[in-house]
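Removed: one protein chain of the complex. Kept in place: all other protein chains.
Here the chain labels run A and B in written order, and each chain numbers its own residues starting at 1.
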Amino acid sequence: MPRGGGLATAPHRNLTKQLLGRGLGLGPGVAPPFCYTREVSRSFQPGRRLRAFIAAIGALALLSAGVVADAATRRGVAAAALDARRAAVRGVGLGDLALSSSARWIRHPTQAEPGAPFQDLPSTFDVDPAGAVVGPPAPRARRER
Amino acid sequence: MRRQWALLEHALGSLRRRAWRHVALAVAVALVVGVYGSALLLADALRGEWRSTLASVPDLVVQRLEGGRPALVEVAALAEVVPLDAPGVRSAEARVWGYLFVEALGANVTVVGGERPLDGALAAGRAPRAGAERPECVVGVALADHFAVRPGDRLAVPDARGELVLLEVVGVFVAASALQTADVLVTDDATARRLLALPEGRATDYAVTLSRPEEAPVIAGQVRARMSDARVIERDALVRTYELTFDGRSGLLSALLVPCLAVLLLLVWERLSGLGEAERREIGVLKAVGWETRDVLTARLWESAIVAVGGAWVGALAAYAHVFWLDAVGLRGALFGWSALHPPLELTPVIDPTAAWTLLGVVVVPFVGASIVPAWRAASIDVDEAIR
Partner (left out) sequence: MTERASAEAIGATDVAKRYFDGATRVHAVEGVSLSVARGELVVVQGTSGSGKTTLLGLLGGLIAPTRGDVRIAGKSTVHMRDHHRTRWRRAHVGFVFQELQLIRRMSLLENVLLPLVPSGGARMTHVERAERLLERFGLAEKRDVGVERLSGGERQRGALARALVLEPEVLLLDEPTAHVDAENAARVVDLLAEEKAAGRAILATTHDPRLADDPRVDRAVVMEAGQLRAPDA
C-alpha cells in the first residue's frame, strides 16, 4: 500500500493531536478527531475546516480579551479619579451629567419644575423626541436665551 | 464527543457551501445586537457615571414654587425652613446657581456662586476667593478648552444684562470630572449674583446635607411643614428621575429597534423555512445514507448556532468598540440631546448581565429556533423523496 500504514503515520498524528489538544486547552484524550497527516490525505483535510473555525473562535476570544482588558483599564482609571470626581460634585453641589440640553430643563434634569405646561421633567415623555436627534435651526438656537 | 465534532465539521462545510447567505444572516444579527448593545452599553455607562458620584449630591434640595415654577428663596429664611438643630441634619446652605447663556459659546454655562470646597477637585489652581481685586473663577474642562484658558488667564463673560465681566481663571476642574463639571463656572457669591442677575438676599434653592441619609423623608416632612410653598427633592427622587432620563431615551431607541429585530426574525424564517429545494433534498440524502433525524438536527443546530452566536459575538464587540473607542458616534445625539458643550466622553464600562443575557436570548434563541423548525419538519418526513 503506497499510502503508509498506521505505523508510519502514527507519530505525526499524535503530534497534531497534541498540538491541537494543547491549543484548545482540552485534555489529551479529547482532541478533535480529524488529524490526518499530509501523506494520507494530500489536500483533503476536514480538520482544516475545524481548525479555521477554532482559529476564528480564538480570534474572537482574543478580541474579547482585549475588550475585557480595556474595560478593566478604564475601570482602574475611573476608580483612581473617583475621589476627584466626588470632590467636584460635592464642591459644585450639582450632580447631573453635563450632557442633555435638548429642552428647557437644560442640563440639570433633576432640578426641573414640576408644574409647568409642556412638562420638562425627564420622566415625562419627550414632547419632541426628534429634538434629541435633529438640532434646532441655527439662528433660532442663538436667540434662545 | 466524536460525533459532535464530526457533525460540527459537517455543519462548517454546509455553512461554507452557502457562505453568502450565512454571512448576510450573521451580519444582520451582528447589526441588531450591535446597535442594541451600543444603546445598552452607553445608557448603562452613563447610569454608572451618575451613580458613582451620587453620594456627594446633597440629600435634600428645597425649592420654592411660585405659580408652579421654581422661584428664588430667601437666604435669611434658611434657619426657619430647615430644622438645623434636628439630629439628622449636618449642614444646610442657600445656594446661588443658575444658567447663563453665552453667545460666543452658543450654549449655557452653569454658574455656581459662593465659597465652594473644591479641594481635590481641581487639576490646576485653587478655589476662587471672594474680595479679590478682580473676580476669580474656576472653570470646567470644556469651557477651558473652548476659550483656551489656563489658570492665570482672563475670561470675559457677559452678565445677564449683556455687560462683559472680566474674570480671572484661578483653577480648572480635573478632566476626569468632565461629565459633571464640563460647563461649570464657579465664582464668588457677588460675581455669581451679577452674572445671573440674582438680587442680594435671595438664592436659587436650599441644599441640605444629612448625617443619616435614611432620615431624608422625616426631614423633608419637617421642611414642608415649615414652608408651605416648598418643593423638597429627596435624593431618592433625583435618582429615580435620573435613571428614567437615560432609561427613557435608551428605551425609546430600543423600541425603535424592536421592528428591526422583528424584520430580522422574519428574514430568518423566510430564508430558512422556505428551505430551498436543494436543501430539502440534501436533508433527504443525509437521511437516506443513514443519518438519523437527530443527527440532521444537531448539524443544523451547530450551523445556526455558529451563525447566531458568531454574529451576536461580533455585534457585541462592535458595540463596545463603538461606545468606548469611537465615542458612540451617531448614538450620542440620540441619547444626549444637542449641546454645544459636550464633554469628552471618558466612560467607564458597566455591563448589566441581565440585559446582556436578555439581548442574547432575544436574538440568538429565536434565530436558532427559526432555523431548526423547518429543518426538523424536513428531516422528519419519509426519505422516499430522496430515492427517486
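Here, a residue touches a chain if its C-beta (ideal position, glycine included) is under 8 Å from a C-beta of that chain, and two chains touch if they have at least 3 such contacts.
Note that the coordinates shown come from a computational prediction; the quantities given were computed from them, not determined experimentally.
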Touch with the omitted chain, as defined above, among B:Glu74, B:Glu282, B:Asp327 or B:Glu346: B:Glu282
Who touches the missing chain here, B:Gly67, B:Gly131, B:Pro199 or B:Gly290? B:Gly290
Can you name the residues of chain B that touch the chain not displayed here? 2-3, 5-7, 9-10, 13, 17, 278, 281-282, 284-295, 299, 382-384, 386-388
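Methods note: only the chains that are shown with their structure count from here on.
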Cα-centroid distance, chain A relative to chain B, in whole angstrom: 16
Inside the complex, what are the residues of chain A that reach chain B? 30, 32-34, 46-47, 49-50, 52-53, 56, 60, 63-64, 67, 70-71, 74-75, 77-78, 81-103, 106-116, 121-123, 125-126, 129, 131-133, 135-136, 141-142, 144-145
Seen from chain B, its contact residues with chain A in the complex are 1-2, 5-6, 8-9, 12-13, 16, 46, 49-50, 52-58, 61, 63, 65, 67-70, 95, 97, 99, 101, 103, 106-108, 110, 112, 116-121, 127, 140, 142, 173-174, 176-184, 186, 205, 207, 231, 233, 237-238, 240-242, 244-245, 248-249, 252, 306, 310, 313-314, 317, 320-321, 324-325, 333-343, 346-349, 351
